[in-house]
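All remarks here apply to the structure that follows.
With one protein chain removed, the remaining protein chains of the complex are shown where they sit.
Take a look at chain A:
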């Protein structure tokens, strides 16, 4: 029996998930054809009129589209950068803590916000960031500055989104880096110490190079989400004062598709979003393979 055939039970095990993916992820994809239709639910996909690029042209003619696109890319890029830098830094710092108990406690504490939904956090953040009673502004006042209206100021709002997102997710991503750190050969540290390297030098010359593959991998993979600035978070936090800096593709699609039932144009933006993301994912996988030898199969 050849080696490949001997693994058939393993291949069989993948079948259920394959069926599910085909049924629920690939089947519904046929629905994207309504991006090219003047879609009327009562007439259905077969009965609706085909209008070619009409929906795309319509969306591009809307005054908000470019601003929304710009906001999306800007917010998402910042989230990607912070999503890489903060967890990495924290992982390196945690690694230096000798006491297991302290290290574990910190790890658990920063990991907790990940489990709260944005719906809950939204209500909490309105209070925490309030210029009159919020704890953040109490600190700002103590430092001698004027209180800042974080959720009502277009200059601040994108950074609030990025910062709160980083706060929520940092603990979760840190785990990956911590795992990568454990795979660094301890003998290398010992060698470095023998060569007279201090803690900083050890981090720079041993820890970081050891983690390089996972850093590159995560960086390239996150490229794919450059058009995904996070619907839930923006939806619960934005308001008319900060539409100019906070409205993103997802909230735009929500208002158009779900609130006013313009399925055609909403699908058109969604499709555009998917295609850009698809190209970026393809590029990211290629780069991940090039630089980090990462392959899915």
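One rule holds for everything that comes next: a contact is a pair of C-beta atoms (placed from the backbone, for glycine too) under 8 Å apart; a residue touches a chain by one contact, two chains touch by 3 or more; residues count from 1.
Following the convention adopted for this analysis, contacts and distances are computed from a predicted model.
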item	value
UniProt protein name of the chain not shown, from "Bacillithiol biosynthesis deacetylase BshB2", "NADH-quinone oxidoreductase subunit J", "Electron transfer flavoprotein subunit alpha/FixB family protein" or "Lipoprotein LipO"	"Lipoprotein LipO"
Contacting the left-out chain in the complete assembly, out of A:107, A:130 or A:203	A:130
Per the touch definition above, residue among A:74, A:149 or A:167 touching the missing chain	A:149
Positions on chain A contacted by the hidden chain, ascending	9, 12-13, 15-16, 19-20, 23, 40-45, 47, 58, 62-64, 123, 126, 130-132, 149, 151-152, 239-241, 243-244, 247, 252, 255-256, 259-262
